[in-house]
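Okay, here's the structure, questions in a sec.
Every protein chain but one is kept in place in this view of the complex.
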Amino acid sequence: MKIFHPVKDPTLLTVYIVASLVGSFLVLALMHKFLSLRAKGRFITALTFLAGFFYSLEFFLPAKNGKNFLTPWVEPVGDALAVIGAFAFPLGLVSLAIVHWGNIKRKREGWYFSLVLFIATIAMALSAFLSYYAHLSIAKKIYSCLFDGLYIPLGVAMMSTLAFYIVSAAYRAFRVTNVDAILMMGAAIIVMLGQIPFGMWLTSWLPMQGIVSSLRIENVSNWFMTVVNMSVQRAIGFGLAVGGIAMALRVWFSLERGMQMGGK
Amino acid sequence: MEWLIQLRQIKRQWIYLSLAVLVALPLFFKIRLPFFVGPQAKGVYEAVKNLPEDKVVLLAMDWGAATKGESMWQAQAVIEHLFKEKKPFVILGYDIQGPQLSEELAEKLAKKYGRNYGEDWFNVGFITGGLPFLQRIAKNFQAAFKQDSVKRKPLSSLPLARKVRDIHDIGLIIDITGSQSYGDWLTIQGNFKVPLAIACTAVITPDLYPFLDSKQLIGMLSGLKGAAEYEALIKGSHRKTTLKMMMSQSMAHLLIIILIVLANIGLYIERRRRSG
Partner (left out) sequence: MEHATTGVAILELSITGAILFSIFWARGGKEFFLRRIAAFSVIDEAIGRAVEMGRPILFCTGLSGLGVTFFQALAILSYVVRRAAEYGVRVIVPLFASEVYPLTEEVCKEAYRAAGKLEEYNPSDVFFLSNDQFAYASGVVGIMHRERTATHFFLGDFAAESLILAEEGHSVGAMQIAGTPATLQLPFFVAACDYTLIGEEYYAASAYISREPIIVGSIKGQDLGKIILLFLSLSGVIGVTLGGKMAIIFQNLFR
């Protein structure tokens, strides 16, 4: 669609950007001043409905060669929504800055950690910008130290602690107190053994072919995963999908009153 | 008998220490046990082997450093197989780190197999925008990317990139993921009927069996076991390492089973004592 083609002329582009920002600000300011809380709520409800209606209509309308009259609008609308979402990103940074600046200003307990946050954020951002745009080697070294030397190993370390937590959680929680628990425990042990060489070794004396081969632990484990687990996952998936549709309908028609402005 | 009841209350610190020691043991001592390859890994292997000559493989590296323990080994095995079979591929990913970490793997393996960037593979890096962006790539790959992420040159300057115009030039998608990004790739598979295989962390695999059953997936690599299976199939350079790591995983699983049994013995004896 021509209206959404990228503008190459820098002057025209600047004019468009400034006009959009000023225009949006004016519209929002006027709405904030003149509309009551209830009217604002109704406006949000109408906008929510239109947004959902657009995508639903585009999906359900018959398509010729994969297109109906709404299809050319899908991409630009998606881009517009992504841009609106991107405006929300600084909100998070502002919230973080306000909270931690407050900690430093009032010298609350652990205020030095808030100082570390600011130093780390600025160091990472500056080194990344300088190494990418100015190609400074010292900036590249700092960025590499912070990203490859600190950020990546920290993520890996946190993920590694999961192994310990799984063991302690399993030890604490898995108590065989009734028939259901016995069945669950049996299935869990078989599946766990079926994943590891030790388990495969236990039944390696059974033939690889023929009916008896289905008793090999890796085959039994595979049966649990591809038959029992798969059907249960499908069942839960159906339930969640229908639940998701119901929830989406409630959001689309703004029936979740608690989240509306002026709602109860 | 008191000590049996105490088995229910082993301190966390002892459990963690046992786990650390047992997981480390196979890395220092050779323990050889049989290892068999499952049908899901064979599906991925056959798909790569039977890829048509004029098609390219799309590697979606949707993993980061956090899932390196599983995803990196899968990525390494898949890339080595592609280099061995001389199948061209393109790397991209939803995770910022994935394409970057995979590029390091590809460059190391490329030296071993004499492969060249731009001719045998290229990397367009981190992608954002979710499913709408994937739809855009599927319709016009060249228009979706200004440049590649390694040389930072226009795609038209890379011989292999010139051959990838849209989804019809892609013969296979392999999504190596540590998250649930596969939903978008399943949609692409459904829309354009491109074969799709997923290599994921072990915790995600139960979710994927329905898609294997409905033939939306032609194969799956499940966690470190999947990586070890694939290395065994391709007779890769890291098959001994992945098998060693599988032994470590065996130790962890065995510890969990033993601890559960001990705890339940303690519980049973305590109950008997109470009712007796």
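Note that the chains are named A and B in the order they appear, and that numbering of residues resets to 1 at the start of each chain.
Everything that follows uses one rule, which is that contacts are C-beta pairs under 8 Å (C-beta built on N, C-alpha and C of every residue); 3 or more make two chains touch, one makes a residue touch a chain.
No experiment lies behind these values; they were computed from the predicted model shown.
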item: For the chain not depicted, the shown chains it touches; value: A, B
item: Candidate in contact with the missing chain, chosen from A:96, A:123, A:146 or A:187; value: A:96
item: Residue numbers in chain A that touch the chain omitted from display; value: 58-63, 66, 68, 85, 88-93, 95-96, 98-99, 102, 109-110, 154-155, 158-159, 161-162, 165-166, 168-170, 172-174, 233, 236-240, 242-251, 255-259, 261, 264
item: Residues of chain B in contact with the chain not shown; value: 66-67, 135, 178-180, 190-191, 201, 203-204, 206-207
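Convention: only the chains that are shown with their structure count from here on.
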item: Chain B contact footprint on chain A (complex, rising order); value: 74-75, 78, 82, 151-153, 155-156, 158-160, 163-164, 166-168, 170-172, 174-177, 185, 189, 192-193, 195-201, 204, 216, 218, 222, 225-226, 229-230, 233-234, 237
item: Contact footprint of chain A on chain B as seen in their complex; value: 10, 12, 15-16, 19, 23, 33-36, 38-39, 64-69, 97, 129, 132, 136, 202, 205-207, 209-210, 212-213, 225, 243, 246-247, 249-250, 252-257, 259-260, 263-264, 267
